Each structure stands twice: as C-alpha cells, then as structure tokens.
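Heads up, one of the protein chains got dropped from this complex, but the rest are sitting where they should.
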Amino acid sequence: MTTLTKPEGAPAPTGPDSFLSVRDLKVQFSTEDGIVKAVDGLSFDVERGKTLGIVGESGSGKSVTNLTILGLHNPMSTTVDGEIVLDGKELVTATEKELEQLRGNKMAMIFQDPLTALSPYYTVGRQLSEPFMKHTGASKKEAKVRAVQMLEKVGIPQPKTRFDDYPHQFSGGMRQRAMIAMALMCDPDLLIADEPTTALDVTVQAQILDLLKDLQQEFGSAIIFITHDLGVISNMADDLLVMYAGRAVERGTVKEVLRTPQHPYAWGLLSSMPRLDGDIDEALTPIPGSPPSLLNPPSGCPFHPRCAFTGEVSGSLCTDVRPSLGDGRGSACHLSAEQKQTIFIDKIQPRLR
Amino acid sequence: MSENLTLPAQQGSTGTSTEELLRVEGLTKHFPIYGGFPIKRKVGAVQAVDGIDLSIGVAESVGMVGESGCGKSTAGRLITRLLEPTGGKITYSGQDISHASRKQLAPVRSEIQMIFQDPYSSLNPRQTVGTIIKSPMEVNGIEPSGGREKRVRELLELVGLNPEHYNRFPHEFSGGQRQRIGVARALALKPKLIVADEPVSALDVSIQAQVVNLLKKVQEEMGIAFLFIAHDLAIVRHFSQRVAVMYLGKIVEVGDRDSIYNRPRHPYTHALLSAVPEVAMDDETEARERIRLAGDVPSPIHPPSGCRFRTRCWKAQDKCASEEPPLLQISGNRENHLTACHFPEDPTTEARDEDVVLDPALKALEADAKQD
Partner (left out) sequence: MFQFILRRTVGAVVTLFLIGAATFLLFVAAPSDYASLACGKDCSPARLEDIRQALGLNLPIAQQFWDFMSGIVTGRDFPQGHCDAPCLGQSFYYNEMVWSLIKDRFPLTLSLTIGALVVFLVVGLGAGMISAYKRGSLVDKVATGTSMVLSSFQIYFLGPIALIVLVYQTGWMEDPKYVPFTEDPIGWLVGLSIPMAVMATIFTAQYTRMARASMIEQLAEEHVRTARAKGMSQKYVFFRYAWRGSLIPIVTVLGIDISALLGGGVVTELTFSLQGIGRLAVDGASQKDLPLTMGIMLFGAFFILILNILTDIVYAYIDPRVRLS
C-alpha cells in the first residue's frame, strides 16, 4: 500500500509535539434571543498521530469547536476569537481560499449521521473523488483508482461496483465506512470525528471504532474524537478533554481522567452511567438539574448550580470566580487538590464499582 | 460487586415464578409492501416481528434489547395494541386481547400504558402539563377522590416535578423534565403494565440516570410491571429482572438478567455484549471477549432462512440455514433461560484465546499490523 502514503514535505510543527494548538478560543453566535457563548476560552493541543477525545453533552461546545477549526461556521452570525494553529498555520485569520486548500486535504472531518452528511444526488464514487482531484490535481481515472482502493480498505465489499452507487443504496454502517474513506482520501494529518458512531447500532459501532483505530495506525493521522459516550472514548483516545458549557473543565490522559477524575462534573458523568458489571441494587447517581443555557451561562464556575461540593469551597468562590484550567493534567475547579482526592476516594470511587 | 450476583440464591427475587400478567404467543407483525405493474399489489412484507413468545409477570420488569430493525419497538406497540398483530395471541390477565375492538380494549387500555422515546414530540405543545396528565383520566371517565387536579398535582410531585407547574406548557421544561411528564401521564390511570420504548435514549447522559432512577422507583414502589425496550444494554441490565434479546423479528435468547449478561449462550448475545464500549476502570478487570461482526443487519424484508443470525455468525453450519432453531432451555442453561441456537457458545463473557473478527477490513488491517 505504498500509494497510500504521502511524501513528507510538510513544514515543521510549532512545538515539539503539538501539531494542532488551540488557544483561548471564543466562539459566539448572535441569535434573536441574544449572544450565545458556544465556546468560551478553550485551549488544547493535539499531538501528531495521537487521539484527543472531547467529551461533553449537547450544548457543551464540542461540535462548534471543531467546525470552527475547519472554518465551517457561518461568518455572518459568528465571531471567533483566539488562536488555532495547525502545523504552524494560523487558521482563525486565514482566508477562505487558504482554508479550502487545507480542508479535506490536511484536515478532514467525519460527521455523525452519514445519511444526511453524504449528498443524495451524487454517487459515492464521485463524492470520494472530488476532494482528491481538487487537492492533488489527479485525473478522474486516478481518483477512481484511489477511491476504490480506499473503499476496499474500509471494508466495502465489491468496491468497484459500489463506487457507482448512491449513498441511499448503502446500509448505515457501510455509509459511515464510505464517509471515513472520503475523509482519508488525501491522507489528512488531522481527522476530526464528530460522534461518528452515535447513529449506528452497537455491533456496527464496535466495527467502525476498531476500524478507525486500525486506520490511524496505518495512516498516522492525529484524531480529534468527539463523543458523549465515555465508554467509546475510553477505548479510542490517548488524551481527554471534558467540556461543559463551552469550556474545558478537565484535561489529562484518558486513564487519568476516567480513573482518577478531579472535576465534579466528570464525577457526575461517571457515576450516572450504568455499567455492564455494576451493582444493580445501587441506584445510579444522576447529576441534578440540566445543562445551562449558553445565552445566560452561570457566573463563576458554570457547573456550580448542579455541583454537590460547592459547600466545601470557602466563601462564594464558586459563584463569583471562574476557575482556571492550567496546562497539562488538571481540572477547572476551586476544590483544592487534596479535597479532590479525598472526595474522589471516599465518595465517588465506591459508586463506580 | 457482580460476584455475589452469580450466587443462585441472589437471583430471580421475583423472577418468573410470580403470577403472569401478560403473555404473547407467536406474536407476528408483517407490514405489507405494495408495488408492481400495472396494478399495485402486495409484493412482500417487512417481517418486523415474526413469531415471538414472551410473558411478563405481575410487577416484573422485563427488558428487551436489540439493534435497530430488530422489531423491539413494533413488539412494544403490539403489546399496547397500538398496532394490530398479523398473527399470534396476546393474553392480558387471562383475557385474549389480540384482536379486541376499541370497546373491548377500553378497560384494558387504562391498565397498559406507554412511555415514548422522544419527550419533545410525544407531548402536545398546545396543552398545559395539567391537561396532558389529566386527559387519560378524562378519556376513561375516572374521577379520583379529591378530584383530577389534586391527583395531577400528586403525580407531578411523585415524578419529581413542582406541582405548581400545573399550568405550564411542555416547552418550558427541559428534556428530562418532559420525560417526567410522560411518566406522570402514564401513571395517571394506575396502570399495571408500562411499556417504555427507549425512554431515555433521547436524553443527555447526565439526565438519563435521573429518569432511569425514577422509573425504577415507580416500578418497585408501585408494583408496576415494565417492558423496558432499549438498545443500551447497560441501562436495560440496570433496570430489568429478565431480558429478551431480539434479532430480526425473533427473540434469540431470553432469561434472567444474570444468565443473559454473564452466561449468554447465543452468539448474537455474545457479540452484542462484547460490542458495548465500557470504561475500563483499572487494568485488573478481567478482559472481556472481543467479537467483531461483519456488515450490517440484513433486511427484514428478506430475512435469511433458518436461523436469522447465521449470515453474520462465526459458528454457522448448513443446519443453521435449513432448520430454524427453536427457543429452548438448551443443556447448560439455568431454568427459564431459553436460547434459540443449534451451536451455542460457552456460558461466559471472558476473553477468548483468539478474538472473533469477521469484518474483512478489520481482519486485513490487523493482519498487516501484526506483520509489521
């Protein structure tokens, strides 16, 4: 499969490891009801060839962040602040033309629902060939060879005939495979997968997740994997970012965040989730209340209205001061490191068994 | 931990020994497909549910799992008689309701209620919460002591909503709260059986647990039998005493919770359990088996002959194509654990010596990786 690898000629990355670097990203939409702070001061890095998981519930800003990286937000109603640096190139200030050259080429995206995310009007083959022809200048014939090869790689039977089929002639799982093949056509350095298996059945999900992992091994792309499912992310990612109300609230390696979580929201997520080997007689521990409106996010720590541990923090820190999330492993919470550890060991860990 | 669950004494606290509330036998629903030329006629059928047997005891919670298109939702709608069965028999409290008319159904309808998946579309946006919850009582002419409004307020309180919100509209509530309204509506007639069709799958993770806990409380404290239909195996396990696994319109395996989750026999149940992504809490947890099927579920219009799972099964042999395996207590199964399989698997979910990987793409990639 020598044809699948791209010649090395890319400029050196900014940092030693960081390939994508997002700094203090703020994304705001103006709507009729007011300004929605969809992403509010988000920073993270993705290393070459590694997978960063982003977990959060609906409205946490995880999808918006990634559309912004690709520059796919609506420029009329959205304001973007901060820095997004991909392989030394600033993307927030990049022109539409520059972004077009990067999209589908250096960075590609896999969307949640392959039925709506693929055009019903064109064949799968054409939709796969297009970006390859645009970015590599390949002919239609060359693009077809590449597309058939990729379709085969992702496990589509009879790729030569399926090349001429329309998406609606594919099953759900096959459609998502075609989507993955499309994203990998130009061998991107960064692959953003936005809930790529949420619309799929569990056995198909397992196939697709393993496929993505195996393909990453081969292609060496960095992946940003967005999901709401902690189980999925624990098998997919190297590093993990937990988002809540447009902010990152916890960061670390997957093992660190899922095994010794520090933020009360992460505790809540883990203990509200039933496990296949969990104690059935123990009631689940839900997070009270519901996620906040981003039109009017809570002051201070955005999680404080749902947090059970604000009492342990002195004064009105939680309601007044926004806790910061430093670099590397950490959580944006006013509890002290010792408090986090004691609470986790005494109160949270027993629930997770 | 799960260890003590495997003790025989612990399991089946209610089990199937209790009095039977509902029984379905050979329940079938085929949706006809029309086409052809020059005159449109029936050219086939979607065999959504194709002969299932199941019983639900008084106050028992039964889970039903399976992937999309397996017929679990259709089964739920047949049991609540929102759909007319094509064949088979539904017996409720000894009464045959398979083809009962509206009039005959009236007394039964109030005892069998349904909770739907989508809390956004299953509530009328133009009615207040009070009206929504009250309407089942009005339709059935029930006048509780103290009046309907008082009962509605009690119900709101019971499901964890503020009774003061009686006059609010559904859009003023969040998704989780709306599902609570749906639960209150289902409880308004003091039902004996609630069919809950994916009641939490539209909700955010942090909210799901709220609704699951509420349903569990209702089930246990009010002694209501539940048919809990969902695709999330962990949630079904948490909720149900007995679990049925469906595949392409058939029940392939049914049994008490422990049997299904820890001692599954049907290859599909194995595949399903192995596919559930779980957070690995530590490195010591026993490794689970890894089974990766190939392709998607076949179309229910032309299901495979014999055993319907055979086209995706690693143990399939000629017999599987010619002979449909009956749902039986095969040897090695505990009581009431039925499996429809000619060549069942060992009753364990532990990792195998070699993973079962049927997906050709995965196979190829993993073979490549090994070579490197």
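Chains here go by letter, A and B, matching the order in which they are written, and residues are numbered from 1 within each.
Basically, contacts are C-beta pairs under 8 Å (C-beta built on N, C-alpha and C of every residue); 3 or more make two chains touch, one makes a residue touch a chain.
Given the structure is predicted, the values throughout are model-derived calculations rather than measurements.
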item	value
Among A:Gly61, A:Gly104, A:Gly155 or A:Gly173, residue touching the chain not depicted	A:Gly104
Residue touching the undisplayed chain, where the options are A:Leu42, A:Leu118 or A:Ala248	A:Leu118
Contact partner of the left-out chain, one of A:Arg48, A:Lys134 or A:Lys347	A:Lys134
Missing-partner contacts on chain A, residue numbers	70, 72, 76, 96, 100-105, 108-109, 111, 113, 116-122, 127, 130-131, 134-135, 166, 168-169, 182
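Keep this in mind: only the chains that are shown with their structure count from here on.
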item	value
Distance from the mean Cα position of chain B to that of chain A, given in whole angstrom	31
Of all residues in chain A, those that touch chain B in their complex	1, 57-58, 152-155, 157, 171-174, 177, 201-207, 209-211, 214-215, 217-218, 228-232, 234-235, 258-259, 268-270, 272-280, 283-288, 290-291, 352-353
Interface residues, chain B side, partner chain A - complex	1-2, 5, 67-68, 174-177, 204-210, 212-213, 216, 231, 233-235, 237-238, 257, 261, 271-282, 285, 292-297, 359-362, 364-366, 368-369
